[in-house]
Structures are given as structure tokens and as C-alpha cells.
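Subset of chains shown; positions unchanged.
Chain naming follows the written order as A and B, and within any one chain the residues start at number 1.
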Amino acid sequence: MAVLIRNEVFSCFVFYGVLLVMKMYVIAIVTGQVRLRKKAFANPEDALRHGGLQYHREDPYVERCRRAHINDMENILPFLFLGAIYSMTGPSVAAARIHFMVFFMARMLHTIAYLFALQAPTRSLAYIVGQIPCVSMALQILMAVAAYA
Amino acid sequence: MAVLIRNEVFSCFVFYGVLLVMKMYVIAIVTGQVRLRKKAFANPEDALRHGGLQYHREDPYVERCRRAHINDMENILPFLFLGAIYSMTGPSVAAARIHFMVFFMARMLHTIAYLFALQAPTRSLAYIVGQIPCVSMALQILMAVAAYA
């Protein structure tokens, strides 16, 4: 089974994939810290523990963190599927590395642009750039399996 | 590694899985277009770029697109896991193809029913029909690994 992990393309995919998962975990931690600092809790039981039911409320920056997290789920989670399958289609190491690295950098920029509310259209451009390697991988996978499906 | 992709069941799964990921990407594009057309932006920086802070607002159709997208994440992403593992349990090509195709068609109908607000219970029925192959695969996987786990 370790044969997969020793494949250079697959291990490159895994490397960036795991970093992106950890980046998502960081957003979750940031969200929790902002909730505590701004005293804005989604659940009454959390508000009660931190001062009272008046803190069961929404906060614009908490909602921003939530949107960044959900956008990550919409994009990074499908990447984890596409990248794994694409690695099995026998791409060159160089081509694969570019796909994974562009996606990784675009999503890092996307998160930074979201959390720091950078001027539009920074975040949208990061999103679009990140989609390019994903659509490219999706099309290459479809071509690879078209013969068998 | 390419042995996986040459397996008929797995490549059938990959084919429908990738199409469904692309369908999710289409919902994201539709959401963005509706935001632009209706001038309803989730972030103040986006509203500023498109006319002013008064467009930092919610829109019912944008929210509908969001719900369709999140429902897809709740159902298609677990399918990408179940389908991959199920492919490894040695099902017949015919049985596997039916599982994947029913899920695929049900989720296509689900999206259409959501975005066009088709009369209830069209969307709910599509959701339920899509769950049947998923639960079937989950149970077959549990039976296959029960001996080893």
C-alpha cells in the first residue's frame, strides 16, 4: 500500500493537500478566538458560559470567518478528490507539481484576502486562479477514464 | 498506481464523481452571476466595488443557490468517499454502475429542482433517491470490512 505514498506525484499532492487541511483547521481556531474576543456565540449554552444570553448573537467578523471556511470546503475538499485521482492518471511530475502548487498558493491568498478583507477583486481573483488547476485536473481525469467508464 | 484507474468499476465511479464535482463548480459560478445581476454581495469589499455598501445585502435567490451548494457538499462529498471504497470491495460492474448512475441522476435532478424551485416534493424525492445508493454502498462496505476492522 505504501507504494502510493512513495510515488512522487502522489506525495506532492498529499503534501499540499495536508497543508490545506491544516489551513482549514487554522480558520476554525481563528473563528473560535474571534467568538471569544467579540463575545458572539452561535449557541446559547456557549453564551451562558461566557457572560450571559446577550452574547448569543452574530458578529460580522465571525460571519466573515465562517464564509472563508465554507468557501474552503467548497473548493479544497473537491481538490482532495481531484488531486488524488489525477495523480493516478500518470501526469509528469512537473505538470502535477504546477497544478498542486498553483491551487495551494491561490487558496492561501484567498484566505488572506478573506480574513483581512483585502480590496476587491483580490479574493475573487484568487478563487478563479485556484479553479484553473481544478478544472484542468477534472478534464484530464475525464479523458483518462473515458475509455473505461 | 494506474491500475486503479484502469479498473472498470473505479473508472465508472471516477467518471460520475468528477461530473458531480464539476456540477458543484457550476453552482458556484451561478451564485456569483446571480450576486452580480441582483447586486447582493456577502462582503462589503465586493459591494464597494460594484456600486456601494448598500449592495452588501442578502437576496433570496442567492440564498437558494447557497443552499443548493451546501446540500451538494453534504451529499456529493461523502459519495466521493463511499464510491471510492465501495469500488474496492469487488462489486459487479453492473451493480456498481447502477449505484453511481442513480446517485448522479438524482443529484442532477436535485440541483435542477432547487435552482428552478420546482414544486415540492420533487427536490426532496431527488434527495431521497440519491441517498439509496449511498446507504447501500455504506452497508456493503461495512460488511466487507467487518471481518478485518
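Simple rule for what comes next: contacts are C-beta pairs under 8 Å (C-beta built on N, C-alpha and C of every residue); 3 or more make two chains touch, one makes a residue touch a chain.
Quick caveat: nothing in here was measured; it's all calculated off a predicted structure.
In this structure file the full complex is assembled from 3 copies of one chain, 2 of which are shown.
Note that only the chains that are shown with their structure count from here on.
The angle of the rotation carrying chain A onto chain B, fitted on C-alpha atoms and rounded to the nearest 5, is 120°.
In terms of their C-alpha centroids, the spacing between chain A and chain B amounts to 17 Å.
Within the complex formed with chain B, the residues of chain A that make contact are 3-4, 7, 10, 64, 67, 70, 73-74, 77-78, 81-82, 85, 87-90, 114, 117-121, 123-124, 131, 134-135, 138, 141-142, 144-146, 148-149.
Chain B meets chain A in the complex at residues 1-2, 4-8, 11-12, 14-19, 21-22, 24-25, 28, 32, 42-46, 48-50, 69-70, 73, 77, 80.
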